[in-house]
Structures are given as structure tokens and as C-alpha cells.
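The complex is shown incomplete by one protein chain, all other protein chains being positioned as in the whole.
Showing chain A:
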Amino acid sequence: MKENAASRVVFILLLFLSVSLLNGQSPPEKPKLVKCRSPGKETFTCWWEPGADGGLPTNYTLTYHKEGETLIHECPDYKTGGPNSCYFSKKHTSIWKMYVITVNAINQMGISSSDPLYVHVTYIVEPEPPANLTLELKHPEDRKPYLWIKWSPPTMTDVKSGWFIIQYEIRLKPEKATDWETHFTLKQTQLKIFNLYPGQKYLVQIRCKPDHGYWSEWSPESSIQIPNDFPVKDTSMWIFVAILSAVICLIMVWAVALKGYSMVTCILPPVPGPKIKGFDVHLLEKGKSEELLRALESQDFPPTSDCEDLLMEFIEVDDCEDQQLMPRPSKEHTEQGVKPMHLDLDSDSGRGSCDSPSLLSEKCDEPQAHPSKFHTPEGPEKLENPETNLTCLQAPQSTSVEGKIPYFLANGPKSSTWPFPQPPSLYSPRYSYHNIADVCELALGMAGTTATSLDQTDQHALKASKTIETGREGKATKQRESEGCSSKPDQDTVWPRPQDKTPLISAKPLEYVEIHKVSQDGVLALFPKQNEKFGAPEASKEYSKVSRVTDSNILVLVPDPQAQNLTLLEEPAKKAPPALP
């Protein structure tokens, strides 16, 4: 029986279930808490989502309990927050306590509870958007126009006391633009916007955020129309342009100043200062004499090559000692204006050597020096003249010659100076003129050549100091003199050829020749100098006739009988007294 009752109850229940199921009724589904938010950290609101109600009217209740409390409370306000919400007022809100909130769905069939939500008010702060957003265009005098945006803090936020710390974000854009221009502010409730485009419609939005929490929603768009005549004078652009142009001008001026100098130098090139090639003025300034001299030296000083050429051109000097007395044709060319009388008798004359020190200074100074003219009794001074030429005079007979006669050697083609060829020892300063006889004697003595024994003959070798524009210098070297002194076969030589008299010893020493007189015709009459040694003077003979010119440019004079007679006749009285004892 009992079993029958139990089974009957079950059967009825199942019948009811089936009936209800057929009707579509069931306990409600579990609701779900969506979110809880606190707008000002003073209150908060929770929202839930109801599930399926099961076909029956369902009531939702929210229950909660706080951390540290066991008492379960029910939601104080279901209405303020809207449907399916629970609003917790200030007195029900504790900031730093955890809330455990549950929503229950109850219907006839059953109760469903949601999962608990652990809420901490501090972390669910999300303010409302700022309120009272106003836009205003301002045109202040002497200043740029701007858009003035104003707003006020959102509701339910206590900013003044410092409980709620807030910051704002404003964004604006022209209506048709896509990108927003954003600005941030802290605490300020106004903003000034410059640089607006005239004739545009601007949209403005604002939102805010607490110091720790969520951003609010954007406020509704606020729009403003910028009038077309909105004076947006962007003076900053002009200022920038002005500065840029000034900078460019400065750069150009600077470039011109730099290049202008070079331009000026191109147009008017500066006069170059005097410069010595290879010479550094700074060395002079520094006073480094050594370097200076070195610099100078490097300039081919002394000019050896040129001098050499000159020397080679005009002078050939040979050493008498080692060489045979061979006639050597003179290599030097003769200058213009050489007298036909000039013959290259002196073969070795003119061959100079640049190594000779005495030669150098005189040679290089006057390479083109002409041979000295015939000197009158002022001859000895001419001897200093480097141009003078020694002539080897051989005067076997001494005739008294008044005055002093310079003795010259015939010049070579070169008129270059020829110093006294012989070593100074040969030059006896006692005499006012060269003692050619001594010279020749010495030369002959040293060389061992034959001395002229012209004394024995009536031929005298005299060299007149005629101006011979030969330009050739003769060096009274031993060789030359010996040549001159020695006999040699010469053509057209006035020189007597005492070939048979080549023996060295001269019976009679050479003597000076004195100019006796100059005849009316301008003929020079020469007498051998009286030699006291030889006792009684011989009959003076007047040598005024040129016999020949030797190779060494020695004039050979012979007594002119005609003239002699004349002179004898002319001056018998003159001569006679001295002659007669």
C-alpha cells in the first residue's frame, strides 16, 4: 500500500513536471553581475544580467556582505541605477572594504544565484563625463583670437575637498576631418584654442579620469562654426620668414665678403713683391745667416760655368814647364778689329785656366776688357791694369829711352785681362816697368831654353806697345817667353830668327829700350838703353824700323839707316856731348 502511495506521488509529480515543461516553466537561470561602478568614490552601482526567467515571473534580489562582517544585506536601492541595478548610497559604501555581492533570481520554480562578485570600491571608479561644455569664440584686442572651451566637473565628484582627483581630456576637429586634436588638463576647467581655420565647423568633446580609475565616456559632441572672416593672422609664420631671410642675407653677405676679396684680387691682381728665387725672406728675418748663405749658395754661385765659358773663350794658358816649346796655334778667336799685324805668334797665350786664383777675379770681372792702349810715359800705372800685356822685349842693345816704357806683350785675341803672368817674383818692383830682360832671362834660365842672343845680332826684338786690338792676351809664361825668346820658324815674323843662336846663353843680356824720340812723322825711335856695364856706349843706333812681328807678337825693330842718318844728323849736337867723354 505504501509503495503504491509513493509511486502515486511520484507519478503525480512527474505529471506536474511534464505539465509545466509542456507549459515552458522552469526555475530562472543564474543571473550574472555585469559590473559595478563608482562615479565619485562615494557611491557605487552594480548592474546584472538576468538569465532566462523560466517562463515564470522572476524576482531578482541582490545580497551582499562586507569583508569582516557576517551579516548579509540586501540591496538598498534597485531603482536609482535603472533596471537590474543596485545603487549603494553613501552610507552603504565603504571605500576600503571588500564587498561580496550576489544576485538571486527567484521564480516560482526556483532560485538561482549568481556567482559572487568581489567589489572594491577604490578600483571601480569611473566618473561621469564632464558637464556643461561650452564653446565660445573670443576676439580680444591686440591679441590673437581664440576658441574658449569651458566645462565643469562631472556630477557626484568632490574635487574641491581633494577627495576626488581628476584630469581632463579635450579633443576637437573640423567637422570633415578625420584626426582629432587632443589636449590634456589637470584640474583646469577651461581651455583656449588658437590656430583655427576660418569657415570651418568644429566639433569638441571632453572626458575625464580620476587619479586611479577608468576614463569616463566622451561627452556629447559640441559644435561651433568659425566665421569666414575670422582673423587668423599667423604672424608667427611671417616672423619665421623674416628671420630666415635675414639669416640668408647674412650668409650671402658673409659669402660675398669672403669671395669678394678673391674677386677683387682676380680683377686687380696685387703687384708681386720682389722675390729672390730660392731665397726665403723669413730666413733673413730670423737672422739665420747660415741658412741664408746656404740658400744663396745654392744658386750656382759663383757662376763657374759662365766664367768658364768666357775663360775658355778668350784665354788659354799653358804651363811652360812641362811642355815643349812648340808653337801652338791659338785656339782663341780674335776679336773684331784685329789688326793685320796681329799674328798668333804666341801660341800659348790666351789659354787660361780658371783654377788660377789670380786669374779668376780679374777674368770674371772684365771678360770683355779691351787690351790697353799704348801707353805713354805714364806707363807704369798701366801696368796695374790687368789688361796690359806683357811683351817680351828683347833689347840686346840698350838705348837710352827717356821715360818709362811699359813693356807689353802682344795680346792674344782675347782682350780679357791678363794679369801679370809670372809669379810676383818675376816682377821686380824696383823698376818702373817690367824688366822683360830679366823675365826672359829667368824664364830661359828656368826652362833651360835658349836665350836669345839677339844681342849678338843686330836684330832686336822689341815689342812696341802698339795698341793691338787683338783682344788676345798673352801670358808671359815661360813657355811663351821662351818661345818668344827662342827662335822659331815663323812666317812673317819680324822676329829675327837667330836659329843658330838657339843656345841658351845670351852673350849679351837684354836691355831696356828707351824711346829716343818721336819723329815728326810720328815714328818712334827707340834706342837700346845704355848699359853701363858694358863700358863705352856703342854707337847709338836708332831703331825705328819694324823688321817683322814674331809669333809671340813681338815687333822686331831694326835700325833704320835712313832715319839714323837723319837723326844723327839732326842731333849730332845732342848726342855728341854725352858720347864724348
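Throughout what follows, a residue touches a chain if its C-beta (ideal position, glycine included) is under 8 Å from a C-beta of that chain, and two chains touch if they have at least 3 such contacts; residues count from 1.
Methods note: contacts and distances are computed from a predicted model.
Q: When one chain of this assembly is omitted, its UniProt record names it as which of these: "Chromatin accessibility complex protein 1", "dolichyl-diphosphooligosaccharide--protein glycotransferase", "ER membrane protein complex subunit 10" or "Prolactin"?
A: Options "Chromatin accessibility complex protein 1", "dolichyl-diphosphooligosaccharide--protein glycotransferase", "ER membrane protein complex subunit 10" or "Prolactin" narrow down to "Prolactin" for the missing chain.
Q: Please pick, from A:Asn84, A:Thr122, A:Thr189 or A:Ser222, the residue that touches the omitted chain in the full complex.
A: Only one of A:Asn84, A:Thr122, A:Thr189 or A:Ser222 touches the chain omitted from view, namely A:Thr122.
Q: Based on the whole complex, identify which of A:Gly68, A:Pro140, A:Pro220 or A:Gly273 touches the chain you can't see.
A: A:Gly68
Q: Which positions on chain A touch the chain that was left off?
A: With respect to the unshown chain, the touching residues of chain A are 41-42, 67-68, 90, 93-98, 100, 118, 120, 122-123, 158-163, 165, 187, 211-212.
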